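Structure record follows, encoded as C-alpha coordinates.
One chain of protein is taken out of this complex; the other chains stay put.
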Amino acid sequence: MSIAFKPDETFRGDYSYRNSPVAIRRFPFPFPQDQYMYSVNIEPHTKGPAGSVFENAFDIDEHYVAEMRDRAITLERDPGRCMSLPHMIDAEWDTLELIMESLARDYPDLFQLHRDGARWSWINRPLGLEQTFTFGDVATLPCPPFEYITRQCQGDFVIMDQRDNDLWADSGMITSQADWSLMFDVGMSFKEWHGPVPLAHDMGIFERALKYLLMLQQGRPVRRLNWTMTINPRLDTSPETYPEWGPDRTTVTPDNVGDKVHLRVELQGLFRLPRSNGMLFSIRGYLASLNDLATHPRWAKRLHRVLTTLPNELAEYKGLVRYRQTAIDWLAKFDDGADLGTGTQPE
Amino acid sequence: MSTPATKSQPVYPELEWDRTGTHHILFVAAEDAALARRLYASPPAGTLTVIHVADPAAGETAWNKDLPPQALHLAAPSLGDGLKLLNDALYVAQMGTRIYLAGPEDAIWQASQMADGYGVGRDEVRHAQIGSKARPVFCVHCRTITRGVHTNLVACSGCDRTLFVRDHFSRRLGAYMGFQIDAEVPGDVPAAEVIYP
Partner (left out) sequence: MSASMQVEITRIRDLAPGIREFSLSPAGEGSFPVYSGGSHIVLSLPLGARPHRNAYSLLGDPNERHTWRIAVRKQEDSRGGSRWLHEQAREGMKLDIAPPMNLFPLVRTGRRHILVAGGIGVTPILSQARELARIGADFEVHYAYRGPEFGVFSDELEALAPGRVHHYVQSRREQIEFRSLLSGRPLGTHFYICGPAGMVAASMEAGHTLGWPESHLHSEQFLAPAGGEAFDVKLAKSDKQFTVPSELSLLEAIEQQGVDAPYLCRGGACGQCELEVLEASGELLHHDLYLSAAERASGRKIMTCVSRLKGGCLTLNL
(Lines give C-alpha, C1' and ligand atoms only; values in the text may rest on other atoms or scores of the structure.)
Protein backbone atom coordinates (compact mmCIF):
# COMPACT_ATOMS: atom_id res chain seq x y z
CA MET A 1 0.00 0.00 0.00
CA SER A 2 1.17 3.49 -0.58
CA ILE A 3 -0.32 6.68 0.77
CA ALA A 4 0.01 10.02 -0.99
CA PHE A 5 0.68 12.29 1.96
CA LYS A 6 -0.20 15.97 1.87
CA PRO A 7 2.70 17.30 3.89
CA ASP A 8 1.94 20.98 3.37
CA GLU A 9 -1.70 21.16 4.39
CA THR A 10 -2.53 23.11 7.55
CA PHE A 11 -5.03 22.90 10.41
CA ARG A 12 -4.75 26.55 11.43
CA GLY A 13 -4.14 29.89 9.77
CA ASP A 14 -5.17 29.36 6.12
CA TYR A 15 -6.72 25.93 6.89
CA SER A 16 -5.52 24.31 3.69
CA TYR A 17 -6.61 20.83 4.88
CA ARG A 18 -8.67 19.01 2.22
CA ASN A 19 -9.92 15.44 1.92
CA SER A 20 -9.34 13.48 -1.28
CA PRO A 21 -12.38 11.61 -2.65
CA VAL A 22 -10.83 8.42 -1.27
CA ALA A 23 -10.54 9.96 2.19
CA ILE A 24 -14.19 11.07 2.04
CA ARG A 25 -15.33 7.64 0.99
CA ARG A 26 -13.58 5.96 3.93
CA PHE A 27 -14.83 8.59 6.41
CA PRO A 28 -16.27 6.76 9.45
CA PHE A 29 -19.76 8.22 9.24
CA PRO A 30 -21.25 7.56 12.68
CA PHE A 31 -25.04 7.62 12.24
CA PRO A 32 -26.74 4.29 11.45
CA GLN A 33 -30.16 5.79 12.24
CA ASP A 34 -32.03 9.08 11.77
CA GLN A 35 -31.84 9.91 15.47
CA TYR A 36 -28.75 9.98 17.63
CA MET A 37 -28.66 8.93 21.24
CA TYR A 38 -25.94 7.55 23.48
CA SER A 39 -25.46 3.83 23.70
CA VAL A 40 -22.69 1.52 24.85
CA ASN A 41 -21.77 1.10 21.17
CA ILE A 42 -18.62 -0.92 21.80
CA GLU A 43 -17.55 -3.64 19.35
CA PRO A 44 -14.40 -5.75 18.93
CA HIS A 45 -11.63 -3.79 17.20
CA THR A 46 -11.01 -6.53 14.67
CA LYS A 47 -9.48 -6.08 11.26
CA GLY A 48 -11.99 -4.39 8.97
CA PRO A 49 -12.24 -4.31 5.15
CA ALA A 50 -9.11 -3.32 3.22
CA GLY A 51 -8.92 0.43 2.78
CA SER A 52 -11.40 1.16 5.58
CA VAL A 53 -10.45 3.07 8.72
CA PHE A 54 -11.01 -0.20 10.59
CA GLU A 55 -8.41 -2.13 8.58
CA ASN A 56 -5.61 -1.59 11.08
CA ALA A 57 -5.16 -1.12 14.81
CA PHE A 58 -3.97 2.48 14.28
CA ASP A 59 -5.13 4.10 11.06
CA ILE A 60 -2.58 6.14 9.10
CA ASP A 61 -3.96 8.25 6.24
CA GLU A 62 -3.07 11.02 3.81
CA HIS A 63 -3.10 13.63 6.59
CA TYR A 64 -0.45 11.85 8.70
CA VAL A 65 2.56 14.08 8.07
CA ALA A 66 0.58 17.31 8.36
CA GLU A 67 -1.20 16.18 11.54
CA MET A 68 2.08 15.29 13.19
CA ARG A 69 3.46 18.70 12.30
CA ASP A 70 0.37 20.35 13.79
CA ARG A 71 0.86 18.32 16.99
CA ALA A 72 4.47 19.49 17.20
CA ILE A 73 3.33 23.13 16.86
CA THR A 74 0.76 22.67 19.63
CA LEU A 75 3.31 21.01 21.94
CA GLU A 76 5.82 23.75 21.26
CA ARG A 77 3.25 26.35 22.31
CA ASP A 78 2.06 24.29 25.30
CA PRO A 79 4.12 21.31 26.53
CA GLY A 80 1.32 20.58 29.05
CA ARG A 81 -0.67 18.82 26.31
CA CYS A 82 1.41 15.73 27.04
CA MET A 83 1.35 14.59 30.67
CA SER A 84 2.09 11.33 32.45
CA LEU A 85 1.96 10.65 36.18
CA PRO A 86 5.07 8.95 37.61
CA HIS A 87 3.52 5.49 38.19
CA MET A 88 2.70 5.20 34.48
CA ILE A 89 6.18 4.50 33.13
CA ASP A 90 5.52 0.79 32.42
CA ALA A 91 2.30 1.75 30.64
CA GLU A 92 4.29 4.25 28.57
CA TRP A 93 6.60 1.49 27.36
CA ASP A 94 3.59 -0.75 26.74
CA THR A 95 2.14 1.95 24.52
CA LEU A 96 5.36 2.43 22.61
CA GLU A 97 5.60 -1.31 21.99
CA LEU A 98 1.97 -1.66 20.91
CA ILE A 99 2.10 1.25 18.47
CA MET A 100 5.52 0.37 17.02
CA GLU A 101 4.58 -3.28 16.54
CA SER A 102 1.23 -2.38 14.99
CA LEU A 103 2.56 0.25 12.58
CA ALA A 104 5.51 -1.91 11.48
CA ARG A 105 3.17 -4.87 10.89
CA ASP A 106 0.40 -2.92 9.16
CA TYR A 107 2.48 -0.42 7.12
CA PRO A 108 5.79 -2.21 6.43
CA ASP A 109 6.76 0.22 3.67
CA LEU A 110 6.40 3.19 6.02
CA PHE A 111 7.56 1.91 9.41
CA GLN A 112 10.12 -0.69 10.42
CA LEU A 113 10.98 -2.14 13.78
CA HIS A 114 14.00 -4.36 14.44
CA ARG A 115 14.35 -5.95 17.85
CA ASP A 116 17.46 -7.58 19.19
CA GLY A 117 16.56 -8.33 22.79
CA ALA A 118 16.16 -4.97 24.48
CA ARG A 119 18.03 -3.22 21.66
CA TRP A 120 15.41 -1.79 19.30
CA SER A 121 15.74 0.11 16.03
CA TRP A 122 12.83 2.13 14.70
CA ILE A 123 12.48 3.69 11.30
CA ASN A 124 9.68 6.13 10.46
CA ARG A 125 9.99 6.90 6.75
CA PRO A 126 7.21 9.52 6.34
CA LEU A 127 8.71 11.67 9.09
CA GLY A 128 12.30 10.74 8.24
CA LEU A 129 13.16 9.43 11.71
CA GLU A 130 15.55 6.68 12.75
CA GLN A 131 16.12 5.78 16.38
CA THR A 132 18.07 3.02 18.06
CA PHE A 133 17.27 2.67 21.73
CA THR A 134 17.17 0.30 24.68
CA PHE A 135 13.64 -0.78 25.52
CA GLY A 136 12.99 0.15 29.15
CA ASP A 137 15.74 2.78 29.33
CA VAL A 138 14.23 6.26 29.07
CA ALA A 139 17.66 7.85 28.67
CA THR A 140 18.09 6.25 25.24
CA LEU A 141 15.15 8.14 23.71
CA PRO A 142 15.00 11.88 22.98
CA CYS A 143 11.89 12.22 25.16
CA PRO A 144 9.83 9.88 27.40
CA PRO A 145 8.48 6.80 25.54
CA PHE A 146 4.81 7.82 25.51
CA GLU A 147 5.57 11.27 24.11
CA TYR A 148 8.08 9.81 21.67
CA ILE A 149 5.67 7.39 20.02
CA THR A 150 2.54 9.55 20.16
CA ARG A 151 4.37 12.34 18.32
CA GLN A 152 4.43 9.77 15.51
CA CYS A 153 0.90 8.36 15.53
CA GLN A 154 -2.28 10.11 14.42
CA GLY A 155 -4.94 10.63 17.06
CA ASP A 156 -4.98 11.64 20.70
CA PHE A 157 -4.09 9.13 23.39
CA VAL A 158 -4.94 8.57 27.03
CA ILE A 159 -3.52 5.79 29.17
CA MET A 160 -5.72 4.65 32.02
CA ASP A 161 -4.39 2.95 35.13
CA GLN A 162 -6.65 0.24 36.55
CA ARG A 163 -7.02 0.15 40.33
CA ASP A 164 -9.83 0.10 42.92
CA ASN A 165 -12.26 -1.19 40.25
CA ASP A 166 -11.87 2.00 38.30
CA LEU A 167 -9.89 3.39 35.37
CA TRP A 168 -7.85 6.53 36.03
CA ALA A 169 -6.83 8.89 33.23
CA ASP A 170 -3.21 9.14 34.36
CA SER A 171 -1.38 9.88 31.08
CA GLY A 172 -2.34 11.72 27.93
CA MET A 173 -1.19 13.20 24.62
CA ILE A 174 -4.02 15.54 23.74
CA THR A 175 -3.61 18.04 20.91
CA SER A 176 -6.73 17.50 18.79
CA GLN A 177 -9.49 17.20 21.34
CA ALA A 178 -13.17 18.00 21.33
CA ASP A 179 -12.88 20.75 23.93
CA TRP A 180 -11.52 18.97 27.00
CA SER A 181 -8.40 19.77 28.95
CA LEU A 182 -5.80 17.16 29.78
CA MET A 183 -4.09 19.50 32.23
CA PHE A 184 -7.37 19.75 34.14
CA ASP A 185 -8.58 16.16 33.79
CA VAL A 186 -5.39 14.14 34.27
CA GLY A 187 -5.64 11.82 37.29
CA MET A 188 -9.44 11.64 37.23
CA SER A 189 -11.54 8.50 37.69
CA PHE A 190 -13.56 7.24 34.73
CA LYS A 191 -16.77 8.94 35.83
CA GLU A 192 -15.13 12.21 36.89
CA TRP A 193 -13.34 12.45 33.58
CA HIS A 194 -16.65 12.01 31.74
CA GLY A 195 -18.32 14.22 34.34
CA PRO A 196 -19.46 17.03 32.01
CA VAL A 197 -21.15 14.72 29.47
CA PRO A 198 -24.91 15.33 29.76
CA LEU A 199 -27.61 12.62 30.00
CA ALA A 200 -25.31 9.62 29.62
CA HIS A 201 -24.62 9.25 33.34
CA ASP A 202 -28.29 8.97 34.20
CA MET A 203 -28.70 6.41 31.42
CA GLY A 204 -26.08 4.25 33.15
CA ILE A 205 -23.81 4.44 30.08
CA PHE A 206 -20.57 5.01 31.98
CA GLU A 207 -21.44 2.50 34.67
CA ARG A 208 -21.88 -0.25 32.07
CA ALA A 209 -18.94 0.85 29.96
CA LEU A 210 -16.64 0.84 32.98
CA LYS A 211 -17.74 -2.61 34.11
CA TYR A 212 -17.11 -3.92 30.61
CA LEU A 213 -13.73 -2.25 30.21
CA LEU A 214 -12.39 -3.44 33.56
CA MET A 215 -12.52 -6.98 32.11
CA LEU A 216 -11.00 -6.09 28.74
CA GLN A 217 -8.49 -8.74 27.73
CA GLN A 218 -5.06 -8.59 26.20
CA GLY A 219 -5.10 -8.97 22.44
CA ARG A 220 -8.85 -8.27 22.23
CA PRO A 221 -9.16 -4.50 21.74
CA VAL A 222 -12.54 -2.85 21.28
CA ARG A 223 -13.70 0.31 19.52
CA ARG A 224 -16.55 2.78 19.28
CA LEU A 225 -17.35 5.97 17.40
CA ASN A 226 -18.08 9.36 18.88
CA TRP A 227 -18.71 12.65 17.14
CA THR A 228 -19.00 16.40 17.39
CA MET A 229 -18.75 19.33 14.98
CA THR A 230 -15.95 21.82 14.43
CA ILE A 231 -15.76 25.10 12.55
CA ASN A 232 -12.86 25.00 10.10
CA PRO A 233 -10.63 21.92 9.88
CA ARG A 234 -8.95 22.68 13.18
CA LEU A 235 -7.33 20.00 15.33
CA ASP A 236 -6.51 22.07 18.40
CA THR A 237 -10.01 22.80 19.70
CA SER A 238 -8.93 22.71 23.33
CA PRO A 239 -10.38 24.72 26.21
CA GLU A 240 -6.90 26.22 26.59
CA THR A 241 -7.09 27.87 23.16
CA TYR A 242 -10.86 28.50 23.15
CA PRO A 243 -10.34 32.26 22.69
CA GLU A 244 -8.55 31.44 19.41
CA TRP A 245 -11.22 29.22 17.86
CA GLY A 246 -14.41 30.14 19.75
CA PRO A 247 -15.11 33.23 17.58
CA ASP A 248 -15.19 30.98 14.48
CA ARG A 249 -18.54 29.67 15.67
CA THR A 250 -20.07 33.08 14.96
CA THR A 251 -18.78 33.20 11.38
CA VAL A 252 -21.03 30.54 9.85
CA THR A 253 -23.36 31.90 7.15
CA PRO A 254 -25.65 30.20 4.62
CA ASP A 255 -22.95 30.90 2.02
CA ASN A 256 -19.98 29.33 3.82
CA VAL A 257 -21.63 26.63 5.94
CA GLY A 258 -20.73 23.84 3.50
CA ASP A 259 -17.07 24.78 3.69
CA LYS A 260 -16.74 25.79 7.30
CA VAL A 261 -18.79 23.30 9.27
CA HIS A 262 -17.07 19.96 9.73
CA LEU A 263 -18.38 16.73 11.15
CA ARG A 264 -15.68 15.49 13.48
CA VAL A 265 -15.72 11.76 14.17
CA GLU A 266 -13.59 10.01 16.74
CA LEU A 267 -12.69 6.39 16.21
CA GLN A 268 -11.95 5.37 19.78
CA GLY A 269 -9.93 2.24 20.46
CA LEU A 270 -9.29 0.56 23.80
CA PHE A 271 -6.35 -1.79 24.25
CA ARG A 272 -5.36 -3.73 27.38
CA LEU A 273 -1.67 -3.08 28.01
CA PRO A 274 0.21 -6.22 28.98
CA ARG A 275 3.00 -5.32 31.44
CA SER A 276 1.20 -2.52 33.28
CA ASN A 277 -2.33 -3.96 33.18
CA GLY A 278 -3.30 -0.45 32.11
CA MET A 279 -5.44 0.51 29.12
CA LEU A 280 -4.60 2.59 26.09
CA PHE A 281 -7.46 4.75 24.84
CA SER A 282 -6.83 5.99 21.30
CA ILE A 283 -8.99 8.81 19.98
CA ARG A 284 -8.43 9.00 16.23
CA GLY A 285 -10.20 12.00 14.75
CA TYR A 286 -11.53 12.47 11.22
CA LEU A 287 -12.81 15.75 9.79
CA ALA A 288 -15.18 16.10 6.84
CA SER A 289 -16.85 19.33 5.75
CA LEU A 290 -20.57 19.37 4.93
CA ASN A 291 -19.49 19.80 1.28
CA ASP A 292 -17.40 16.62 1.60
CA LEU A 293 -20.31 14.71 3.12
CA ALA A 294 -22.76 16.00 0.51
CA THR A 295 -20.77 14.16 -2.17
CA HIS A 296 -22.61 11.15 -0.72
CA PRO A 297 -26.28 12.24 -0.57
CA ARG A 298 -27.26 9.43 1.82
CA TRP A 299 -24.92 10.93 4.42
CA ALA A 300 -26.25 14.45 3.86
CA LYS A 301 -29.84 13.22 4.35
CA ARG A 302 -28.90 11.30 7.47
CA LEU A 303 -26.98 14.18 9.02
CA HIS A 304 -29.89 16.52 8.29
CA ARG A 305 -32.22 14.27 10.29
CA VAL A 306 -29.77 13.71 13.14
CA LEU A 307 -29.16 17.43 13.62
CA THR A 308 -32.88 18.20 13.42
CA THR A 309 -33.75 15.73 16.17
CA LEU A 310 -30.69 16.15 18.40
CA PRO A 311 -31.68 16.88 22.03
CA ASN A 312 -30.84 20.42 23.07
CA GLU A 313 -28.61 19.29 25.96
CA LEU A 314 -26.37 17.47 23.49
CA ALA A 315 -26.31 20.36 21.02
CA GLU A 316 -25.31 22.64 23.89
CA TYR A 317 -22.63 20.26 25.14
CA LYS A 318 -21.19 19.79 21.66
CA GLY A 319 -21.16 23.54 21.07
CA LEU A 320 -23.45 23.46 18.01
CA VAL A 321 -26.07 25.92 19.15
CA ARG A 322 -24.91 28.99 17.23
CA TYR A 323 -24.81 27.30 13.83
CA ARG A 324 -27.03 24.23 14.10
CA GLN A 325 -29.99 25.82 12.29
CA THR A 326 -27.79 27.18 9.49
CA ALA A 327 -26.40 23.69 8.95
CA ILE A 328 -29.87 22.11 9.04
CA ASP A 329 -31.19 24.63 6.50
CA TRP A 330 -28.26 23.96 4.18
CA LEU A 331 -28.61 20.19 4.46
CA ALA A 332 -32.39 20.32 3.89
CA LYS A 333 -32.00 20.61 0.15
CA PHE A 334 -30.45 17.14 0.02
CA ASP A 335 -33.16 15.48 2.08
CA ASP A 336 -36.08 14.14 0.06
CA GLY A 337 -37.44 12.29 3.09
CA ALA A 338 -36.75 8.86 1.61
CA ASP A 339 -36.42 5.96 4.04
CA LEU A 340 -32.68 5.37 4.49
CA GLY A 341 -32.93 2.14 6.42
CA THR A 342 -30.22 1.48 8.97
CA GLY A 343 -26.48 1.56 8.46
CA THR A 344 -23.70 4.07 7.92
CA GLN A 345 -22.80 3.23 4.31
CA PRO A 346 -22.38 6.17 1.90
CA GLU A 347 -24.78 4.87 -0.77
CA MET B 1 -28.46 16.29 49.09
CA SER B 2 -29.06 16.34 45.37
CA THR B 3 -26.85 14.61 42.85
CA PRO B 4 -24.91 17.11 40.78
CA ALA B 5 -25.33 17.07 36.98
CA THR B 6 -21.56 17.10 36.55
CA LYS B 7 -20.24 13.91 38.11
CA SER B 8 -16.81 15.32 38.88
CA GLN B 9 -18.38 17.84 41.26
CA PRO B 10 -17.75 16.63 44.81
CA VAL B 11 -20.71 15.65 46.94
CA TYR B 12 -20.35 16.07 50.67
CA PRO B 13 -22.36 13.60 52.72
CA GLU B 14 -22.93 14.54 56.35
CA LEU B 15 -19.62 14.06 58.16
CA GLU B 16 -19.60 10.98 60.40
CA TRP B 17 -16.80 9.15 62.16
CA ASP B 18 -15.68 6.06 60.28
CA ARG B 19 -15.68 3.60 63.16
CA THR B 20 -13.82 0.95 61.14
CA GLY B 21 -10.72 3.17 61.57
CA THR B 22 -8.39 2.84 64.55
CA HIS B 23 -6.73 6.27 64.36
CA HIS B 24 -8.39 9.53 63.34
CA ILE B 25 -7.10 12.87 62.11
CA LEU B 26 -9.63 15.71 61.96
CA PHE B 27 -8.54 18.79 60.04
CA VAL B 28 -10.93 21.73 60.43
CA ALA B 29 -10.60 25.10 58.75
CA ALA B 30 -13.97 26.71 59.54
CA GLU B 31 -16.30 27.01 62.48
CA ASP B 32 -19.44 24.90 62.68
CA ALA B 33 -20.59 24.60 66.26
CA ALA B 34 -23.35 22.09 65.52
CA LEU B 35 -20.99 19.79 63.65
CA ALA B 36 -18.33 20.06 66.36
CA ARG B 37 -20.85 19.23 69.09
CA ARG B 38 -22.21 16.29 67.15
CA LEU B 39 -18.80 14.81 66.35
CA TYR B 40 -17.38 15.37 69.81
CA ALA B 41 -20.46 13.90 71.50
CA SER B 42 -19.68 10.40 70.26
CA PRO B 43 -16.01 10.14 69.38
CA PRO B 44 -14.65 7.00 67.69
CA ALA B 45 -12.41 4.50 69.44
CA GLY B 46 -8.69 5.01 69.01
CA THR B 47 -6.50 8.06 68.84
CA LEU B 48 -7.87 11.39 67.65
CA THR B 49 -5.80 14.35 66.48
CA VAL B 50 -7.64 17.61 65.80
CA ILE B 51 -5.81 20.14 63.64
CA HIS B 52 -7.72 23.37 63.98
CA VAL B 53 -7.09 26.33 61.70
CA ALA B 54 -8.40 29.45 63.42
CA ASP B 55 -7.43 33.01 64.16
CA PRO B 56 -5.87 32.94 67.67
CA ALA B 57 -7.94 36.03 68.49
CA ALA B 58 -11.09 33.93 68.11
CA GLY B 59 -10.42 32.35 71.49
CA GLU B 60 -12.68 29.54 72.54
CA THR B 61 -14.66 27.91 69.72
CA ALA B 62 -16.70 24.76 69.39
CA TRP B 63 -13.68 22.93 67.98
CA ASN B 64 -11.43 23.55 70.99
CA LYS B 65 -13.84 23.13 73.87
CA ASP B 66 -15.52 19.95 75.09
CA LEU B 67 -12.94 17.84 73.26
CA PRO B 68 -13.21 14.09 73.69
CA PRO B 69 -10.78 12.91 76.39
CA GLN B 70 -8.42 11.12 73.98
CA ALA B 71 -8.20 14.04 71.55
CA LEU B 72 -5.01 15.96 70.91
CA HIS B 73 -5.87 19.52 69.81
CA LEU B 74 -3.34 21.36 67.65
CA ALA B 75 -4.10 25.00 66.86
CA ALA B 76 -2.86 26.57 63.64
CA PRO B 77 -3.10 30.34 63.15
CA SER B 78 -3.22 30.07 59.35
CA LEU B 79 -4.13 27.55 56.65
CA GLY B 80 -0.44 27.21 55.76
CA ASP B 81 0.42 26.34 59.35
CA GLY B 82 -2.47 23.91 59.50
CA LEU B 83 -1.26 22.13 56.35
CA LYS B 84 2.22 21.84 57.87
CA LEU B 85 0.76 20.25 61.00
CA LEU B 86 -1.28 17.91 58.82
CA ASN B 87 1.82 16.92 56.89
CA ASP B 88 3.61 16.10 60.16
CA ALA B 89 0.64 14.04 61.32
CA LEU B 90 0.43 12.10 58.03
CA TYR B 91 4.17 11.44 58.07
CA VAL B 92 3.91 9.42 61.27
CA ALA B 93 0.39 8.06 60.67
CA GLN B 94 -0.15 4.35 60.15
CA MET B 95 -2.55 2.16 58.24
CA GLY B 96 -5.91 2.21 59.98
CA THR B 97 -5.97 6.01 60.08
CA ARG B 98 -9.03 7.89 58.84
CA ILE B 99 -8.71 11.47 57.74
CA TYR B 100 -11.57 14.00 58.03
CA LEU B 101 -11.24 17.32 56.24
CA ALA B 102 -13.81 20.01 57.06
CA GLY B 103 -13.79 23.58 55.82
CA PRO B 104 -14.14 25.66 52.67
CA GLU B 105 -13.31 23.74 49.49
CA ASP B 106 -10.06 25.62 48.99
CA ALA B 107 -8.72 24.39 52.34
CA ILE B 108 -10.01 20.83 52.32
CA TRP B 109 -8.80 20.03 48.81
CA GLN B 110 -5.33 21.38 49.51
CA ALA B 111 -5.31 19.09 52.53
CA SER B 112 -6.63 16.26 50.40
CA GLN B 113 -3.80 16.68 47.89
CA MET B 114 -1.37 16.33 50.77
CA ALA B 115 -3.00 13.04 51.84
CA ASP B 116 -2.87 11.80 48.22
CA GLY B 117 0.88 12.28 48.36
CA TYR B 118 1.03 9.66 51.10
CA GLY B 119 -0.72 7.06 48.96
CA VAL B 120 -3.96 7.34 50.88
CA GLY B 121 -7.01 5.80 49.18
CA ARG B 122 -10.35 7.49 48.73
CA ASP B 123 -11.93 5.22 51.31
CA GLU B 124 -9.60 6.68 53.99
CA VAL B 125 -10.58 10.34 53.58
CA ARG B 126 -13.87 12.15 54.19
CA HIS B 127 -14.59 15.71 53.14
CA ALA B 128 -17.11 18.17 54.53
CA GLN B 129 -17.77 21.61 53.09
CA ILE B 130 -18.37 24.03 56.00
CA GLY B 131 -17.99 27.78 56.28
CA SER B 132 -17.66 29.70 53.05
CA LYS B 133 -18.93 28.12 49.82
CA ALA B 134 -16.33 30.05 47.84
CA ARG B 135 -14.64 28.12 45.04
CA PRO B 136 -11.04 27.86 43.96
CA VAL B 137 -11.05 28.33 40.16
CA PHE B 138 -8.37 27.04 37.78
CA CYS B 139 -7.96 29.19 34.69
CA VAL B 140 -7.62 26.76 31.82
CA HIS B 141 -5.89 29.45 29.73
CA CYS B 142 -3.10 30.65 32.04
CA ARG B 143 -3.24 27.91 34.75
CA THR B 144 -3.55 30.26 37.69
CA ILE B 145 -5.85 29.30 40.55
CA THR B 146 -8.05 32.19 41.70
CA ARG B 147 -9.21 31.54 45.26
CA GLY B 148 -12.27 32.60 47.21
CA VAL B 149 -14.62 32.95 44.22
CA HIS B 150 -18.24 33.64 45.18
CA THR B 151 -19.62 34.46 41.75
CA ASN B 152 -20.33 32.51 38.56
CA LEU B 153 -18.01 34.90 36.66
CA VAL B 154 -14.67 36.09 37.96
CA ALA B 155 -11.64 37.98 36.71
CA CYS B 156 -8.69 35.57 36.58
CA SER B 157 -6.00 36.67 39.02
CA GLY B 158 -3.38 35.53 36.50
CA CYS B 159 -4.52 36.79 33.06
CA ASP B 160 -7.51 39.02 33.92
CA ARG B 161 -9.81 37.21 31.49
CA THR B 162 -13.43 36.98 32.69
CA LEU B 163 -13.86 33.31 33.55
CA PHE B 164 -17.06 31.31 33.71
CA VAL B 165 -16.89 28.92 36.68
CA ARG B 166 -17.95 25.42 35.64
CA ASP B 167 -19.06 22.61 37.95
CA HIS B 168 -16.28 20.40 36.55
CA PHE B 169 -13.87 19.76 39.45
CA SER B 170 -10.32 18.38 39.56
CA ARG B 171 -9.27 16.75 42.82
CA ARG B 172 -5.66 16.77 41.68
CA LEU B 173 -5.73 20.56 41.28
CA GLY B 174 -8.27 21.10 44.06
CA ALA B 175 -10.19 23.52 41.86
CA TYR B 176 -13.10 24.07 39.49
CA MET B 177 -12.50 24.81 35.84
CA GLY B 178 -12.81 28.36 34.58
CA PHE B 179 -12.80 29.41 30.94
CA GLN B 180 -13.17 32.73 29.16
CA ILE B 181 -16.88 33.55 29.03
CA ASP B 182 -16.68 35.88 26.03
CA ALA B 183 -14.35 33.80 23.85
CA GLU B 184 -16.92 33.45 21.06
CA VAL B 185 -18.15 37.05 21.11
CA PRO B 186 -15.54 39.25 22.82
CA GLY B 187 -17.11 41.74 25.19
CA ASP B 188 -20.34 39.75 25.52
CA VAL B 189 -20.14 39.38 29.31
CA PRO B 190 -23.33 39.03 31.37
CA ALA B 191 -23.52 40.41 34.90
CA ALA B 192 -21.92 38.19 37.54
CA GLU B 193 -24.14 36.63 40.17
CA VAL B 194 -23.18 35.54 43.65
CA ILE B 195 -23.92 31.83 43.81
CA TYR B 196 -21.16 30.48 46.08
CA PRO B 197 -21.75 32.58 49.26
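By written order: A and B. Residues from 1 in each chain.
In this text, contacts are C-beta pairs under 8 Å (C-beta built on N, C-alpha and C of every residue); 3 or more make two chains touch, one makes a residue touch a chain.
No experiment lies behind these values; they were computed from the predicted model shown.
The omitted chain makes contact with just one of the residues A:Q35, A:S52 or A:Q218: A:Q218.
Note that of A:D161, A:D248 or A:E266, the residue touching the chain absent from this view is A:D161. Mapped onto subunit B, the interface with the missing chain covers residues 20-23, 46, 90, 93-98, 115, 118-124.
Contact between subunit A and the absent chain runs through residues 87-90, 161-164, 215, 217-220, 274-277.
What we mean here is this: only the chains that are shown with their structure count from here on.
On the side of subunit B, the complex with subunit A involves touching residues 5-9, 121-122, 138, 140-141, 143, 161, 166-173, 177, 179-180, 183-186. Across the interface of their complex, subunit B is touched by residues 80, 164, 181, 183-188, 191-196, 198, 201, 206, 239-240, 242-243, 246-247, 249-250, 322 of subunit A.
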